[in-house]
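Every protein chain except one is present and positioned as in the full complex.
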Amino acid sequence: MIRRTVSFLDERTGGAPLFRKALRYLFPDNWSFLLGEVALYAFVVLVATGVYLTLFFDPSTAPTVYHGSYEPLRGSEMTRAYQSVVDISFKVKAGLLIRQTHHWAADVFIAAIVLHLMRIFFTGAFRKPRDLTYYIGLTMLLFAILEGYLGYSLADDLLSGMGLAIGYAVLMSVPFVGANLALLVWGAPFPGDPAFWSRMYIAHVFILPVLIGALVGVHLLLVAARHHTQFRSARASERVVVGVPTFPGQTPRSLGLFSAVAAVLFLMGGLIQINPIWLWGPFHVAQATNGAQPDWYLGWLIGALRLMPSFDVTVGNYTLVPNPFWGGALFPLIVFAFLFSWPWLERRFTGDHAFHNLLDRPRDSPWRTAIGMAVLTWVFIVFVAGSADRVYVFVGLSYNAQLWAYRILAWVIPLLVLLAAKRICEELRAGDRVEADRKAAEAAG
Amino acid sequence: MRRTLAIVILAALVFGAGGAQAQQSANGKGARLYAVNCSMCHGDRGQGIQPARPTSGGRIGLGPSLQGVGALAADFYLRTGYMPLLDPYKQPRRSRPSFTDAQIDALVAYVASFGTGPAIPQPQPENGNVAAGLRLFTQHCAGCHQVVGQGGFLTGGVAPSLKDATPVQIAEAVRAGPYLMPRFSETALPDAELDSIIAYVEQAKRPDDRGGWGIGHIGPIPEGMITWFLAAVVLVGTCVVIGRRGS
Partner (left out) sequence: MSRLKDWAFSAFVLFLGRKPKRPVVERERLVAAGALEPRAELAVLALFGAAALCAVAFVVVYALDRLPAQTQLLGLTLGLSFGFLAAALILIAKRLVVTEELEEPYPVPAHPEEREEVVQMVEESGSRFTRKRLVTLAGAAAGTALTVALVTPAVSLGPVIDTDSFYRTPWRRGRRLVDEAGNPLTAAEIEQDVFYTAFPEGADRELIGSPLVVVRLDPGELELPSDREGWAPEGVLAYSKICTHAACAIALYRKPLFPPAHEPRPALICPCHYSTFDPASGGTVIYGPAGRPLPQLPLVVENGELRAGGNFSGPVGPSWWGVRMGKAKP
């Protein structure tokens, strides 16, 4: 049976040598090398559940009145888009399971990308010859965030409407061209032309997933072309890769990980409620709720928007920089600019243009680790600032005091983290050297 | 005048300590409780202690007048534990009432006797319409109290969660406008609409959690926590299990 299948394929594709090579492709061993796979499998779940949802979702802003089974919405005016999401949650059997799994998968997808990115950054895996792979990964992160935002927005519930309003204001705030960009995207002042819904929809279900999928393909091809990185060991070196072959070693591991990702996502999709849009109600321009928040991967932006003091930069009557630009656009631009330029910056300052197949441990490159930790802390503090209002409601810590604390801490703590991380790395390296000397002495003795 | 009143109160206190049967009239009991617990900020006849001019320095003003607030406001503030308030410059927060039901009844009756004011409302949420209630709640209340009544922040204060608010308390709060809350009269919000709002709030205390565990009904913050502290931890753990290769 196996023989017949292989013969069939080989005779038609001439692929046997390739199959043989693929089966013996080596995967170096470390748990952290699997984080990217988690992201990939979450993406697979996203696509599968997403396709199912498109079979029921109606991306239309046409007004309608709800007469379904959920009593608190009966008689409410809403758009077809919102109504169809309520129907997916109430009428379509298993619809709510798939919808919630889809949403959890989005949250986990981006979390896994961020974890993977942290691993790549702190081990120096982005260095030549894998910098291109790294840039593609970052681009996918950008697309994934945008994709998540669009999905959150399409449901047209109260929270998505408020999120769209904020996105609109941020785009409007871009100096010189903001209003024009907003018109280009929305077609008209907020809430925009009805065609805006078609634009979001095609972007969410086709353009961005296809782009992400294509980039995933290139990302994996590049990984395979240059092989995986590895940590130094007795056998592993810059020239020799040591690892488990695709088959039989890696295949059940990867399939097992895929199943585990699917298991977690479906269990959460069934047992933990996410974005219960029927509780939020439909969006109308004149309405808003307290405590509205974006999904976690945009939480850093709401934090930054709230931390900004009140001012627009104006020159005469010309508004040079409207306020939302700082927190909503400039802040993420700086963070992504840092991430994109880091490989170049590091080459520039270390003069290291060599090929690297061996990874650094975080301690091996104290400056990289320290700067990375500092930037991460900076973003994290701003992220936490985004929940200051809820902290006030639950704990009673004054909102204003928190805001001022974050405004100061966002600059002070990263600096402290920078110094502490660098110091710790150096201490650890010194310890390693002592240990190595001791071993060498013992061996000599 | 004030002195005589103080003497009267003192007499009542002494009297109260002397013999219980002398406290037959609820009004007397109410007056006594009022004198001890409330008069310091609200004045001995509920006339309030008005804001002084900011230029006079120091603390300015303590408590509003209670004349004409009626049984409604007194009932609300006492049963929610908002009053008595230790620091009159802080927002009252819900706590266990400081008085027994009987004491509250007496105090309410006493405060109501300061002037003609609204009685304790008797809402009928069973006559309300939950769907209309959600729409009205979103329009008038969700900005502060969050659309599922989980409470929220506003500059200068907190809009409390409505989890523990009884229908009568909701009706009282809407009509009285405690602390920073707007006050909705019957023209602004007729009783029928109020009944619908209360019906919705009652429903929102046990919302339709068909999706599973409700994680607080405040949206993305707990969702993000689940993503990181549950899903990410479990999946990283799985990676560690898979990645650590057996011998």
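In this document, chain identifiers A and B correspond to the written order of the chains, with residue numbering beginning at 1 in each.
Assume a residue touches a chain if its C-beta (ideal position, glycine included) is under 8 Å from a C-beta of that chain, and two chains touch if they have at least 3 such contacts.
This is a predicted model, so every value here is computed, not measured.
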{"item": "Which of A:87, A:107, A:295 or A:389 contacts the chain that the document leaves out", "value": "A:389"}
{"item": "Contact with the hidden chain (one of A:214, A:255 or A:436)", "value": "A:255"}
{"item": "From A:106, A:169 or A:208, residue that would touch the chain that is not displayed", "value": "A:169"}
{"item": "Touch with the omitted chain, as defined above, among A:69, A:314 or A:350", "value": "A:314"}
{"item": "Hidden partner interface residues of chain A, rising order", "value": "24, 26, 29, 93-94, 96-97, 100-101, 129, 162, 165-166, 168-170, 172-173, 175-180, 182-191, 193, 199, 225-227, 235, 238-245, 248-249, 252-253, 255-260, 262-271, 284-292, 302, 305-306, 308-312, 314, 317-320, 322-324, 327-328, 355, 357, 389, 399"}
{"item": "Touch list for chain B against the chain that is not drawn", "value": "48, 51, 54, 60-64, 88-89, 139, 142-144, 152-157, 176-185, 187-189, 210-212, 238, 241-242, 245-246"}
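One rule holds for everything that comes next: only the chains that are shown with their structure count from here on.
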{"item": "For chain A paired with chain B, centre-to-centre distance based on mean C-alpha positions, whole Å", "value": "42"}
{"item": "For the chain B and chain A complex, residues of the former touching the latter", "value": "130-135, 138-139, 142-148, 150-155, 158-159, 161, 200, 203-204, 207-215, 217-221, 223-224, 226-228, 230-232, 234-236, 238-240, 242-245"}
{"item": "Interface residues, chain A side, partner chain B - complex", "value": "29-35, 38, 70-76, 89-90, 96, 100, 104, 107-108, 111-112, 115, 158-159, 244, 253, 256-257, 260-261, 264-265, 268, 270-276, 278-281, 287-296, 299, 387, 389-390, 392-393, 396, 399-400"}
